[in-house]
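A short worksheet on the structure shown next.
Only one protein chain is missing; all other protein chains are in place.
Entry: chain A
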Amino acid sequence: MAARNWIFAVAVAVAVFLSLSTFSSAQDLQIVNAERRIDLSSHIVKAFLTLKVENIGKDPAADMLLAFPPTQIKNLAMVQALAVMGKKKKKTYLPLDVKPSEQPDAPNDAGYFLVSFATPLGPGETVTLEVLYILTHSLEPFPVEITQSESQLVYYHDSAVVLSPYRIKQQATFFKTPSTRVESFTSVEPANRAGKEIKYGPYEDRAPYSYAPVIVHFENNSPFAVVEELVREIEISHWGSLQITENYRLTHGGARHKGVFSRVEYQSRRSISGSSSFNALLAVLPPRVNSVYYRDDIGNISTSHLRTGFKKSELEFEPRYPLFGGWRATFVIGYRVPLEDYLFEAPDGRRYLNFTFGCPLVETIVNKLTLKVVLPEGSKDPSAVLPFTVNQDLQVKYSYLDIVGRTVVVLQKDNVVPTHNVPFQVYYTFKPIYMLAEPLMLVSAFFFVFVTSLAYVHIDLNIVKK
């Protein structure tokens, strides 16, 4: 078979590339059972994939590949894999290392992720993997434009069978829709629908790279809150607080609003009018948050409510106007948290900030997230530690009475989903004496002013004695 040779070539190439690794070729692994559950209830598509992998080759396999079609790979926000250890009741999960991987001869530009097993999989052994991957921007509104009274219908494109470089003995795929209203779905026998669930399969013994495109057309009125750009600035002040400023550019990513917006209908017939629109958002902020503000370019926005709690604080807020499809809004949320909760000293004397990455808004996609950590003036050797790859950069910012400027660690990541809200660290060295620089400067400035006025008063500049 041509395909097999192909894969073989790929495997060889990668094996050469990795030189040392005991990379197993595709034939060596097969998937005994694959079950995929795709949650379409919000605009963030979550797919839970359970794979039972068997090594049918002769050599132990250290890792395996996950393949994604090109339409999905660009919308893929995150892939996580867990190995299931133990049986039934004593199940434990072991997180595995997942890395994007380039396969030079990938068919039809398919994208790959490389999952490394905790221990190489010996010949004849099987392992069960739980894979979670998250897709954004994968629900395509159709019709593209709707009026205020219509509800939002979307397309979801996927394959009825799991795309994989390995042979799959048995598999099934479930789509969970938010409501029972499903306009249509592509039928790939056996396929059926029960309530909110569409089941494809079971399919027996599919060759590698099998693909069966399906379209599900269903109603989804969940808020399609997309932050086009979010700039978070975390300013560290060693005087005791962390000031966080978040600039949002929010849009409704669903079907575009068409024609009239009638306030009277929106207010009186709330259930059927503007069902896909949203006007309330929830941000989960750290506990012990204070001085919270919520405003935009033209002033405060008065519709917000803060609940502080022991574990987390919740800021419930509304944009100035309800967001219909395609409408935009910009706003800024700022708050302050005590420094001792987030800044620690490492054993080697360096200081590090331990803060949460990602966007505090729940169920929101961020297209472009820029996180700036503004270190205090005089900090040196900054380095950031994150569990996933981001673009890193260094900038200098001048704030209140700075002379040399503050080092800013800029972390930038596209396509961020709530699962990215994990802690990250920024290490730096800082001498506390720098804290006194600005007060001393002010004191000396005032001193200078008084001395000059003293001198001015006592010096007689008149040429002629009066």
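Details
Methods note: a residue touches a chain if its C-beta (ideal position, glycine included) is under 8 Å from a C-beta of that chain, and two chains touch if they have at least 3 such contacts; residues count from 1.
Here is the rule we use: contacts and distances are computed from a predicted model.
A chain of this complex does not appear here, and its UniProt-recorded name among "Steroid receptor RNA activator 1", "dolichyl-diphosphooligosaccharide--protein glycotransferase", "N-acetyl-glucosamine-6-phosphate deacetylase" or "Serine/threonine-protein phosphatase 2A 55 kDa regulatory subunit B" is "dolichyl-diphosphooligosaccharide--protein glycotransferase".
Within the complete assembly, A:262 is the residue of A:170, A:186 or A:262 that touches the hidden chain.
From the set A:59, A:130, A:229 or A:296, the residue in touch with the chain omitted from the display is A:296, counting the whole complex. Panel shows chain A; residues 259-264, 267-268, 295-302, 320-321, 326-330, 398-403, 457-458, 466 of it touch the chain omitted from the view.
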